[in-house]
Each structure stands twice: as C-alpha cells, then as structure tokens.
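Structure incoming, see below.
Right, chain A next:
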Amino acid sequence: MEDFIALVIAKYNYWLYVILMMIGFYAMIGKKNLIKKLIGMNIFQTAIILMFVSVGVKKGGAIPILDKHEVLVNGIEAARIVNPLPHVLMLTAIVVSVSITGVALAIILRIYRKYGTLEEDEIMEKLDQ
Partner candidate 1 sequence: MIYQSSIWPLMAVLVSLCGAIPILASSRKPNLRESWTLLIAAAKVIIVASLLPTVLNGGGFVFTIAEVIPNVPIQLRVDAMGMFFALVASILWFFTSVYSIGYMRALDEHDQTRYFASFAVAISATIGVAFSANLLTLYLFYEVLSLSTYPLVTHHQDAEAKTSGRKYLTYILGTSIGFALPAMLLTYQLAGTLDFTQGGILAGSGASPATLGLILVLFLFGFAKAGLMPFHGWLPAAMVAPTPVSSFLHGVAVVKVGVFSILRVIFHIFGPDLLLDVHLGAVITTLASITILVASLIALTQDNLKRRLAYSTIGQLSYMILGAGMLSAAGMTGGLLHIAMHAFGKITLFFCAGAIFVASGKKYISQMDGLGKRMPITYLAFFFGSLSIIGMPPFGGFISKWSLATGAVESGQLILLLVLLVSSMLNALYFFPIVYRGFFLPAAEGELEGVKEAPLFCLIPLSITAFCSLGLFFWPTIFLQLAKMAVSP
Partner candidate 2 sequence: MTTSNLHMYVMAAPLICALFVNLLGRRSRRYIAPLTLGALLFSSVTACSVLTNALQNGRLSYTVGNWTPPYGIELIIDPLSALMLLLISVVALLATCAALPSVQREQAGKEHLFFTLYLILIAGLMGLVMTGDAFNLYVLLEITSITTYGLIAMGKGRAVLSSFNYIIMGSIGACFYLLGVGYIYILTGTLNMADIATRLPLVQGDAAVATAFAFLIVGLFIKMAFFPLHGWLPHAYGDAPMGASVMIAPLMTKVTVYLMIRVMFSIFSPQYEFLLHPGIQNLVIWAASIGIVCASLQALAQRDIKRMLTYIIIAEVGYMVGGIWLANDQGMTGAILHIVNDALMTLCLFLAAATIFYRIGSLHFDDLKGLYQRMPLTMAAFTVGAFSMIGVPPTAGFFSKWYLILGGIEAGHWEYVAALIFSSLINAVLFFRLIEIAYFGDVDHAHGHAPTLQPAAPAPWYMQGSLLVTAAALIIVGLGSGQLVQGVIKLALPTGF
C-alpha cells in the first residue's frame, strides 16, 4: 500500500490525466445531453494533450531556441534544453481537436433546429413517433 501511494505521488501528473480522461470518457458514453458529450470529448482530448506535454518537461530546462554562434562555439547540451517535439505535436493535436469541436457544434446546431432539443432520449422519442 505504501509503495502504491509512493508511486501515485511520484507520478502524480499521470494519475491526474488518467482521472481527467475517465471523467471525459464517462461524459462521452454516459451523458444523455449532446453538449455534455461534446464537453466530455474535449476533456478527454485535453487529458491526452496534457500527458504529451508533461512528457517533454525537464527540470531546469531552457526553451529550445538556440543562438547559432553559441552553438558553433560550445555545441549543444541537450540535457539542458526542453524537448520541443511533444509541444509541436500537441499544437497539431489542438488544431485537430478544435476542428472536430467546430464540426460537432455545427452538427449540434442542426440537430437542435431539427428536433428542438439536445437530450438524446427526447430525440429518440421524436424519431419513434
């Protein structure tokens, strides 16, 4: 038990993402309201983005912007510079997630115009009639 708590504390950031992810996942699957589903999806994606970003963290790392002359003289000390790749990847992922949210919102708008509600069970009722 002690080990487990130690493990949780040592890697608390990952545990937070897992919890966030589960919240998002629950909302996507369990909620009846379409907007809530969409919010759940955003939470889910944000959790993954946070995970990637925290992978790139280095204690005391400098921003990865290099001075050409300094590099030519001293070389690169990779250990002191934050890995930029995860951040760059996540920029793309954010773009993807925003586009999906945009499309989803547009579709939700059309659903609302068509059925006058965003509750899934109410829509189903209307469909059955």
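We take it that contacts are C-beta pairs under 8 Å (C-beta built on N, C-alpha and C of every residue); 3 or more make two chains touch, one makes a residue touch a chain; residues count from 1.
Regarding candidate selection, all candidates are chains of the complex that A comes from, given by their letters.
Note that the structure is a prediction, hence the values are computed from the model and not measured.
Engineer: Any copy counts here: identify which of 1 or 2 touches chain A within this complex.
Structural biologist: Candidate touching chain A in this assembly: 2.
Engineer: Which residues, counting only chain A, touch candidate 2 once they are in their complex?
Structural biologist: On the chain A side, the touching residues are 25, 28, 34, 37, 41, 44-45, 48, 51-52, 55, 85-86, 89, 92-93, 96, 99-100, 103-104, 106-108, 110-111, 114, 123, 127.
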